[in-house]
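Removed from the display is one protein chain of the complex; every other protein chain stays in position.
Entry: subunit A
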Amino acid sequence: MSAPFERVNVEKRPAYESPASLARPVTPPTSMRRPAATAVGSVLVVLRVIAGIVWLVSLWAFWDELLREQLDITVDPGTDEQAATDAVLAIILVFGAIVLVVELGLAVLVWFGSNWARIAVMLFATISITSSWVESVAGNAEITLRTTLVTLALDILVLLALSSRNARAYARRPRQRVILHRK
């Protein structure tokens, strides 16, 4: 008795799909408009930069007060102490400004669909969220609106937006050349 048609040997299918398919690359169409997730993600990164600017400006404005109240240092104008604390402030401001400029650059790259910038932003957000969580669990810092809830919320929203399937597809879409140079 011969089989009427050829049977293809197919492996038994499991009753569930592999969790690894969460990590399966999405297959984006060749022409894809910027999805809302990518746009929102990069706008949120810009908002984080603005929050950082506000923080730096307030640090500069309340520097003397901060030294007096938090560290118990009173500086007389014109002394070496004054010069030293000014130098510390300058270093913090310059370093903060560099970080913010880099972040702003990443936001622009994410907007234009750069994949490595998207991964970098998500990596920073993950580190920031994890450290906030460790601090709150260790009991050092309570997360409320008056302390770090806004920046934490921004971090989580950035991560949600940029890890979404649409943002992933847009950043990994096939293209001939970098979109920055496209007319």
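Assume a residue touches a chain if its C-beta (ideal position, glycine included) is under 8 Å from a C-beta of that chain, and two chains touch if they have at least 3 such contacts; residues count from 1.
Criterion: contacts and distances are computed from a predicted model.
Q: For the chain that's not shown, choose its UniProt protein name out of "LssY-like C-terminal domain-containing protein", "Xanthine dehydrogenase YagR molybdenum-binding subunit", "Na(+)/H(+) antiporter subunit D" or "4Fe-4S ferredoxin".
A: "LssY-like C-terminal domain-containing protein"
Q: For the chain not shown, which residue from A:Val46, A:Leu67, A:Val99 or A:Ile119 touches it across the whole complex?
A: Hidden-chain contact among the options goes to A:Ile119.
Q: Looking at A:Val43, A:Leu66, A:Leu89 or A:Leu152, which makes contact with the chain not pictured?
A: Going through A:Val43, A:Leu66, A:Leu89 or A:Leu152 one by one, A:Leu152 is the residue touching the chain not shown.
Q: For subunit A, which residues lie in contact with the unshown chain of the complex?
A: 8-11, 16-25, 27, 31, 33, 36, 109, 113-117, 119, 122, 126, 129, 133, 143-145, 149, 152-153, 155-157, 159-160, 162-165, 168, 171-175, 177-178, 180
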